[in-house]
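Of the protein chains in this complex, all but one are displayed in their positions.
Chain naming follows the written order as A and B, and within any one chain the residues start at number 1.
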Amino acid sequence: MSATTTRPPLRGRASAAPSRPRGPAGAQNGRAKRVVGRALLALLLAVFLLWTVVPLAWMLLGSFKSAVDVTSSTPKLLFEPTLDNYVGLFTGANNLLPYLWHSVAASVASAVLATVLGTLAGYGLARTRGRRKDALSFWFISTRMAPIAAVVLPLFLMFRLAGLIDTIPGLVLAYLSFNLPFAIWIMSAFFERIPSSLEEAAHVSGCTRWQTFWYVALPLSRSGLVTTGVLCLVFSWNDYAFATVVSGPDSQTLPIAATQLVTQTGVDWGQLTAIGTIVVLPMVLVGLAVRKWLVTGLTLGAVTGE
Amino acid sequence: MPPAPAPPPFTRRRFLGLGGLGLGAAMLAGCSSPAAAPPPAPTPGEDLWRRFAGTTINFISENTAPTAAIAANLGPFAELTGVTVDIVTLELQSLVQRVALDMAGGQAQYDVVYADPYQVLAPYRKGLVDLRTLVDDPQYPPLDQPVEDFIPTQLRAAGTFGTDGALYALPYDAPTMIWQYRIDVFEKYRDRMARDLGFDPAPGPDSTWEQYHRTAAWINEHVSEVPYGTGHQAKQHDSLMCDFSNVLWSYGGDYFADGAGVGLTGSDDPGPCLLASEEAVEAAEFYNDLVGIAHPGSRGWDWDGVGAALRAGEVAMAPNWHEYAAANEEALPGLIGYAPMPRGPVRSANIYGGTGIGISATSEGARLGAAWLFVHWATSQATQLSNLESSVGGGTPTRRSVYEMPEVEAATSRPSDLPNMLTADAVTAAWEPDRIGLRPKIPMWNECDTAVFTELSRMLAGRQSPRAAMERSANRIDQIVSRGWVA
């Protein structure tokens, strides 16, 4: 690890130190302090890396362990890898495939829908001015923040009335309740950053407002679209609270499947770590793919991350 | 990529129409359902089992051993009836949530319901079909053994409420807490223990809780094969109330006056809570001491945890549900023995945790018919026998006739083809009227239960004395009960 190498501006500062009107002892003292400081930061980073990575690595390893190894009382680093857990998940009485399908269908559909509607509304919000904008902004953000536990119950009753319980569209709609305001927020943040001169130019050259949106604003916000889509996907894929209430035998998702492995006759930790891997891995991959724009996304546009 | 489902039909008209009716109340009120439609009548000469061929029903169950066995063995039912059964298995707490929400919806998603007597049947019995109407209906195949074949206590405890004469569920499983211990440890150390302790430590009908405690402490000290003498399901969970209730009753304490009656018959208004009595406090003090010398994992274990610890050789004894026997036998063949719970000053109490399966009152038409065929089949003699034989560790029978079958009787001692039957002697004794422990069958039990196990958990964590735990539990239960129950 190279945490001790400073970035250019800091390096400049280091070389400037001896020329300062200070005694050589003072300079040495300062340098020593700096070295210690850097070593401490490097150590911190190393420990933090272990702290974040070890649990996930342990889960991944566990998913390839036999039933005996996965619950061995002294942790096993060396073991004979097996695919039994994964095979068991997809062949047993409770096949994981439908869960996987429900998860994919509901979260992809919800992400797409949220991104499309969120882009439209986000553009509208970005170009709205005045008190109405503040009121709308506040409303959007408060729906995103509404406590899940409080919302789930009335949502259940509503969905029951509309026949949406235990259906994929029901899940999609439930996920929209948090994805849509989120998408509106980020997309409006991305649209806000487009210089108004560009749109004015388009307008002058005869574009309608829709054409301006479609041919100017949208292409300039491609990174925003991708970020929004991916983050909405992550949120809905990871949901557990809504799915416990809204889903049923024909729409259970992967996180539900994971908790169902905790049964009366004990927990099958091998299969559980395998499900955990199946749930976490795809989201890690897509999440890392958009990490450049994550900050904008996750702060609802409050911070620009580029 | 799957096709994006059509956006939901929230048109402006609907939006306004619903909103205009005044708040959400109107929206909620729209849910009430018309009377359920009866199943279509059979044609003369039709095979009564195949009347509903082609129907699909949903069965929601706790993730118990019998359901695992049934799920693995649905073939014969599909062959017999042509009905497809989708089984959803959940942990009890989630199950109760789903069932209650399902009944609230007015249209059944789950036709067959695992009706825990305390958390489902008592509060939501009005949402269950009276099975007597189906038992006697000539349009259905007759039961091969009469309803009276079910063990009478279980039929009343798990199937009925009050004296309305209705039968809401047929006994489906019968887990009961008994004393489980390591035969090898007791064989090896029996003489030394007897010498040191001054009594025969072997689990038997006259063993007492006091002796259990001292034996466990002795094992902690002297036995190297297992680290701890006893383990308990003392997590802040339903299991803690179950584990404690055994001690409570054996010391003469109870939740309400006429505890046995409230347990067997059920009541909407059980009267004041008696947990603050001296007997209950004494029981709590003993239980606190007992868990104090138990495996330190105890406070984080529910029944799964204790079962796993016993099988992993972490503890030498534990009170636990008898249906774990098949799993025990697989992990430690021949090494786990079973006995009824130790005696307290008053009696030996073994908490019964059996459950029946019933039919949701919102199930209708062919699904209602198919649901009854399934309930009938799943609790029948033949199915209970094949459950016992299941490789995924089915439950134990709830019908007396099954226990009388020669192959079942033969399996009660080792070597056994039906390992769950190894508990038969202990559990049959545990089901005797003077040994069975029945928790209050009241509709608000779920919340009372939570109050009890939360206060007990505080006691075990050293946050309050046993007396305070009992007094606070009694207080909270009185408040909960006084609010009454609306369903």
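Going forward, a contact is a pair of C-beta atoms (placed from the backbone, for glycine too) under 8 Å apart; a residue touches a chain by one contact, two chains touch by 3 or more.
Throughout what follows, contacts and distances are computed from a predicted model.
Q: Name the omitted chain as UniProt records it, choosing among "Cysteine desulfurase", "Glucose/mannose transport system permease protein", "Carbohydrate ABC transporter membrane protein 1 (CUT1 family)" or "Sodium:proton antiporter".
A: When "Cysteine desulfurase", "Glucose/mannose transport system permease protein", "Carbohydrate ABC transporter membrane protein 1 (CUT1 family)" or "Sodium:proton antiporter" are compared with UniProt, the left-out chain turns out to be "Carbohydrate ABC transporter membrane protein 1 (CUT1 family)".
Q: From the list B:312, B:332 or B:346, pick the residue that touches the absent chain.
A: For the chain that is not drawn, the touching residue is B:312.
Q: Which of A:66, A:223 or A:259 sits in contact with the chain that's absent?
A: Final answer for the missing-chain contact: A:259.
Q: Need a quick check: the contact residues on subunit B for the chain that isn't drawn.
A: 7-8, 10, 12, 15, 18-19, 23-25, 27-33, 93, 96-97, 100-101, 103-106, 123-124, 126-127, 234-237, 296-301, 308-309, 312, 314, 361, 444, 446-447, 450, 454, 457-458, 460-461, 463, 486-487
Q: Taking the full complex into account, what residues of subunit A touch the chain not shown?
A: Subunit A touches the missing chain through residues 1-3, 5-10, 12-13, 16-17, 20, 22, 30, 33-34, 37-38, 41-42, 44-45, 48-49, 51-56, 58-59, 62, 70-75, 117-118, 120-121, 123-125, 127-128, 132, 134-155, 157-158, 173, 176-177, 180-181, 184, 209-210, 213, 234, 237-241, 245, 254-255, 258-259, 262, 269, 272-273, 275-276, 279-280, 283-284, 287-288, 291, 294-295, 298-300, 302-305.
Just so it is clear, only the chains that are shown with their structure count from here on.
Q: Taking each chain's centre as the mean of its CA atoms, how far is subunit A from subunit B in angstrom?
A: From the centre of subunit A to the centre of subunit B is 40 Å.
Q: Please output the residues of subunit B touching subunit A within their complex, sorted ascending.
A: Going by the criterion above, the answer is residues 1-9, 24, 27-28, 30-31, 58, 62-65, 68, 71-72, 86, 88-91, 94, 97-98, 101, 104-107, 109, 303-304, 307-308, 312, 324, 327, 393.
Q: In the complex, go through subunit A and note every residue touching subunit B.
A: Listed in rising order, the residues of subunit A that touch subunit B are 71, 73, 93-94, 101, 104-105, 108-109, 112-113, 154, 156-158, 160-162, 164-166, 168-169, 172-173, 244-245, 248-249, 252, 259-260, 262-267.
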